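Here it is, the structure, as structure tokens.
With one protein chain held back, the other chains of the complex are shown just where they sit.
Up next is subunit A:
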Amino acid sequence: MVSSQEVRKVEVPENVKKRLSIPFEENFFAGHTACQGCGASLGLRYVLKAYGKKTILAIPACCSTIIAGPWPYSAINANLFHTAFETTGAVISGIEAALKARGYRVKGEDGIMVVGWAGDGGTADIGLQALSGFLERGHDAVYIMYDNEAYMNTGIQRSSSTPYGAWTTNTPGGKRHFVEKTHKKKVIDIVIAHKIPYAATASIAFPEDFIRKLKKAQKMPGPSFIQLFAPCPTGWRAPTDKSIEIARLAVQTAYFPLFEYENGRYRINMPSTKKEPKPIEEFLKLQGRFKYMTKDDIQKLQEWVLKEWEELKKKAEVFG
């Protein structure tokens, strides 16, 4: 057996390292317990690359609390506080307050990064109140919602972030066509309503864009929020080698557009600005979770996606 640290003893010249758009530094090691093709753990790896080991992570009940490793192990080379499902916003607020009380610099280029890393259920549902409190009070910390569109850790139950038409174990399709009947909750809009300095969407399919946004969030004073699209092959009934492709299609179909909200201004990012959105079927067809959708369902979802896309474009036009 070779340890993950040994694997990374690959010789890379310093001048090459400097030119990498994704930091070479690795703080999320092999040996973690994620499923194959897990989008969330890829996302967490990028977070730890961007922020380095001078980071305090708070992770509530979600896949990542398990993925990080059982006691006494940790695959994460940063300080990690596991916390209760609905508390991410409150716990990072408390950590930030303690660091300030103890005279540490928090956030910014050389400050300690306090990062909440929570799933969509822990953010959009049970943790929404604590998230709102954290945003409203203006703590210097970054909250990242990794969005795999259902309660995956408990075995694929729908959350308010689950899209219209999706199968989950509690929207199981069946004879009576019992699939998810509501559209995905626009958590990012709720976050932006708090008028925080910086909020953004990101995707594991576009790591350089994600890293750039993480770095921007680091520099911005006050609370920052990133909603990261992170496919879950297990829960989405998709091949494990298609996570990146699915995530890319989510952006290309405008189902999950990449944009930033910065001090009141909206900016749609490449590649969302590149072309007209592809048909939603291209995103749907790679995933077994959408197999119960009728033509009407697909039409309904398509209309919703385009309506939301138009709305975002208008925002970028008016508040760009």
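One rule holds in what follows: a residue touches a chain if its C-beta (ideal position, glycine included) is under 8 Å from a C-beta of that chain, and two chains touch if they have at least 3 such contacts; residues count from 1.
By definition in this document, contacts and distances are computed from a predicted model.
**Q** Name the omitted chain as UniProt records it, choosing among "Phosphate transport system permease protein", "Pyruvate ferredoxin oxidoreductase", "Homoserine dehydrogenase" or "Amino acid-binding ACT domain protein".
**A** Matching the unshown chain against "Phosphate transport system permease protein", "Pyruvate ferredoxin oxidoreductase", "Homoserine dehydrogenase" or "Amino acid-binding ACT domain protein" yields "Pyruvate ferredoxin oxidoreductase".
**Q** With respect to the chain omitted from the figure, which of A:Pro13, A:Pro70 or A:Gly264 is a touching residue?
**A** Selected residue, touching the omitted chain: A:Pro70.
**Q** From the list A:Leu44, A:Cys62, A:Ala130 or A:Ile268, which touches the chain that is not on show?
**A** A:Ala130
**Q** Given that one chain is not shown, which residue among A:Thr83, A:Gln227 or A:Gln287 touches it?
**A** Answer from the full complex: A:Thr83 touches the omitted chain.
**Q** Could you tell which one of A:Ala40, A:Cys62 or A:Ile92 touches the chain left off the display?
**A** A:Ile92
**Q** What is the set of subunit A residues that contact the non-displayed chain in the whole complex?
**A** Touching the missing chain: residues 53-56, 58, 65-66, 68-74, 76-84, 86-87, 89-102, 104, 112, 129-130, 132-133, 136-137.
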